[in-house]
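What follows is one structure encoded as structure tokens, with my remarks underneath.
Excluded from the complex is one protein chain; the other protein chains are retained at their positions.
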Amino acid sequence: MARDGVVEARGVGVRFGGVSALESVDFTLADNELRCLIGPNGAGKSTFFKCLTGMLRPTEGDIRIRGIDCVGAHPHQIAGLGVGIKTQVPSVMNGLSVRENIWIAARRLNTTRSANRIVSETLERIGIADSAGDLVGNLAHGRRQLVEFGTVLAGNPWLILLDEPAAGLTADEAERAVAVIREMNERAAIIVVEHDMHFIRQLANTVTVLHRGRILTEGYVDTVLRDPVVRDVYLGKSQ
Amino acid sequence: MDLAVVVVYEILYTIAFLALISAGLAVVFGMMRVVNLAHGEFILLGGYTAIVAHNNLGINLFVSMLVIAPVVVAVFGVVIERLIVRFLYGRLINTMLATWGLSLAMIGSFSLIFGTTTTSVKAPIGSISVGAFNISGYNIFIIASAIGVIALIFAILRFTRAGLVARGAMQNADMATAFGYDASRIYMATFAAGAALAGLAGGILAPLVGIGPNAGSLYIAKAFITVISGGASVVSGLITSSGFFGFVTQIVTFLTNSVIGELGLLVAAIILLRLLPTGISGRFFKNRL
Amino acid sequence: MTSRQLVLSVVIAAIVMFVLPVFFDVLNLTTYAAYALLALSLGFVWGYGGILCFGQTAFYGLGAYVYAMTAINLGEAWGGFFLAILIPAIFAAILGAMMFYGRLSDVYLAVVTLVVTLLLFRFMNTTAGPEYVIGEARMGGYNGIPGFPTLHTPGNPDANIYDEELYYFTFIILFVCYLLTRWLLGSPFGRVLVGLRENEQRIELLGYDVRARKTAAFAFGGGLAGLAGCLYANAAEIVTPELFSLGLAAEAIIWVIVGGTGTLIGPMIGAAVLGHLKFVLGLQSIKQVFGKENPLEATLVFGMILVLFVLFLPRGVVPSIQGWFGRSLVGRFKSGSGMRRRTRSERARNGA
Partner (left out) sequence: MTINRRQFMQGATAAGAFATIPSVAQSADTIKFGSILDTSGIFEAYGKPMEKTHQLAVEEINAAGGLLGRQIEMIPYDTQSNMALYTQYARRMTRRDKVDVIHGGILSASREAIRPTLRKAKTLYFYNTTYEGGVCDRNVFCTGTTPAQQSAILVPETIKKWGKKIYVLAADYNYGQITTNWIRHYAKNAGGDVIQADFFPLNVSDFGSTIAKIQKAKPDMVMAVLVGAAHLSFYRQWAAAGMNRKIPVASTTMSSGNDHRILTASEGDGIMVCQSFSPEADIPSVKTFLTAYKKRFGNTDDIHEIAASSYDGVRLWAEGVKKAGTLDRMKVIEALETGISYTGPTGKVTIDPKTHHVTHDMHLIEIKNQKLNVIKSYSQIPPSDTQAVCDLQKNPDDTKQYEIKI
């Protein structure tokens, strides 16, 4: 099979009991692409994200990451390919310090020595070096989000999956997050699942709109958001 | 043929026994996600209450068993809920630890008050004959009680306003509060109901097995396994899992002996939890009663 | 751990080891040291691995039985000594793999571990008949196994390690195990393990195989507990099914929670202090002081201690003291995790 994308999903569907959460989704992500997945609540964004990260096994279809069949793989196996994953709720180790959080991420593929070096670099990159020794549990929400970015970065991934990175961030923090994502995009392909239109506009890139478990449309963010069908989906919350 | 009747009877009795001792724990776990490890001692408290009420105060045995025992244990349950459990809601492991401590403290208190020998009352129902076999008539009463208890739980949860409010509060405490119900009182009432069921089980079982301070561990181990394996749905979990374990235990017991029967129950529990990590009802009766 | 810390802890341990026998009976101290090792194993598995094992006594009892039966068959102690570590560790690995690969967690894990120890308790109680024999060792059912060869100078089965020697030996083993556990926690494996306790999903999303790591940690804890059982067997000179009992399983939990989860030294101190408390409460003399109705019934006291600690000092004694005096000897990953785990289970509940 020709490798024409980093992520290659074909006919992915997920059914819970009789309800379809996702139906025959085809999706391709190219090298170094930054793609936003948007859609109203219940559109299937998170379900699709979970399929990509191995947290959920699709009932049908085929998902390949760099050509490797990922259906049924465990999250740690997918992460082990060099995929960085950030979940919706900040998923950090509250009882450990910022440094320790990032060290654990860095140490997986590196020796202790180079892990220590990566930790220092990462702390600088995300601008959180001043609270390196603080317990993550004591940090404000936005800082915790940054720490999680840090753990994702420290693994030096070539593909990054982000679920609602802007949730709960202040305007300043969101800007910072946009900068971090842009920077990460220099080395990695990224999928961002997001709800916040403002944030997506700031990222300004290709978006895929999901609706009722299916792909509604794909295209450049401004074009898509002008599309009346998309506007209906977002504004007409009758469903 | 007679033997087959006796075997079926014993299986039904074992299922009823498991359902009775587990009902209180199932209510508390299913509704509140609290595992009360002092449940075995709650049962004993019911047993002691029934015995004292009947032997020392001369109250009719059925009244002692069916009314006084559950009421006394329910009151005790309220006290415990106010003093200990209410501070620990939402912290499953901490409630388990605290109630385990309570269980030890109750064992110690029982031995101080009642001594370490078993006490008992005489079974109020004689034996009946099935062909060549004599069986204890009291076991029929136990089977009937178990059916009654399950029907009662189901009816209250399904058809009464209190049951509906309770179910609602367990799903979403904030919502219930917003509708003007006091979630804290609902929790207290539910815990008291679980305690009452334990007291009832203790009262009913007192004439059969004899009550001693250390007997609680026998109940809690079985009840714990039954409830956890049953999963979070109170009624369906309770019925399926006591049915399953009662059947396995008794069949193994008749083929070998009662000790291997008990081992059979434990092994079955491990296999079951391995295959269905959220219990029987977590797999088959999700979000039902 | 720096070498200065190492030297310091060796010095402190040596002082404690030589001072204790001045005040306490060495027979009791030997038992308490074995308890402390059991507490250490549970403190590691629970406090650092986040695996609340209600049945740590399963491995403890297994270690004791393996030691006793091997010693009888070999006529000497050291084969049994090593098997008493190895077999419980393998058993824990198998059980752990079953649980962690089956994604059992929290309450279900507690049930399974408790059931396993009860299962062994029941089973060992049924082995009174002559058909239950391995080699020359009768399993003895309720009686247990008395009269097995105890530890001796290697190569000379008649030179028994007795009384005071046994106490020093047990204490040194305990200390070595403590150092080993600390070293493990400081290693990358240990750090990831602590991260795993804090947030299993995050560790998994970073690409670590959570199941394998938990299994390995559980096996390590099982080996420690087995060794504790072996040391206890040598102190008591008998093994009985009581080692698997619900009561002892509860006590082990109490030791750890009183001493403090998330530390290593806390559970050990908890075990020794409460072990001695139990001994004192069981003395005839104490009963006679209070007459026939002894209000200090040991189970009553232990039960109250557990309730009060869960309610008022859920972090345990040692982390609380550390909280008052700031950082101390206890290693860089200690960070009062009793509280923190609570927030985690709260989160788990909210998610459910």
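As written, the chain order gives the labels A, B and C, with residue 1 at the start of each chain.
By our rule, a contact is a pair of C-beta atoms (placed from the backbone, for glycine too) under 8 Å apart; a residue touches a chain by one contact, two chains touch by 3 or more.
Since the structure is predicted, the reported quantities are computational estimates derived from the model, not experimental observations.
The absent chain, not drawn in this view, touches the displayed chains B, C throughout the complex. Note that of B:G77, B:G101, B:G212 or B:G264, the residue touching the chain absent from this view is B:G212. From the options C:T126, C:Q201 or C:S320, the residue with contact to the unseen chain in the full assembly is C:T126. Shown as candidates are B:V63, B:V78 or B:A123; the residue that touches the absent chain is B:A123. Looking at subunit B, the residues touching the absent chain are 3, 6-7, 10, 13-14, 17, 111, 115-118, 120, 122-123, 126-127, 132-136, 138-139, 207-210, 212, 214-215, 218, 250, 253-254, 257-259, 261. For subunit C, the residues touching the chain absent from view are 23-25, 27-28, 31, 122, 125-126, 128-130, 140-144, 146-147, 163, 236-238, 240, 242-243, 276, 279-280, 282-289.
Throughout what follows, only the chains that are shown with their structure count from here on.
Contact topology of the protein chains: linear, an open path with no closing contact. Relative to the C-alpha centre of subunit C, the farthest chain centre belongs to A.
Chain centres here are Cα means. That of subunit A falls 42 Å from that of subunit C.
Here the spacing of subunit A and subunit B, counted between their Cα centres, is 47 Å.
Centre to centre, using the average C-alpha position, subunit B and subunit C are separated by 32 Å. Of all residues in subunit C, those touching 2 or more other chains are 341, listed in ascending order. Partner subunit B is touched in their complex by these residues of subunit C: 52, 98-99, 102-104, 106-108, 110-112, 114-116, 118-119, 122-123, 125-126, 246, 250, 253-254, 257, 293-295, 297-311, 314, 341-342, 345-346, 349-350, 352. Residues of subunit A touching subunit C in their complex: 53, 74-77, 79-80, 85-87, 91-96, 100-101, 103-105, 107-109, 112, 135, 137, 148, 151, 155. Interface of subunit C with subunit A (complex): residues 188, 191-192, 194-195, 197-199, 201-210, 333, 335, 337, 340-341, 343-344.
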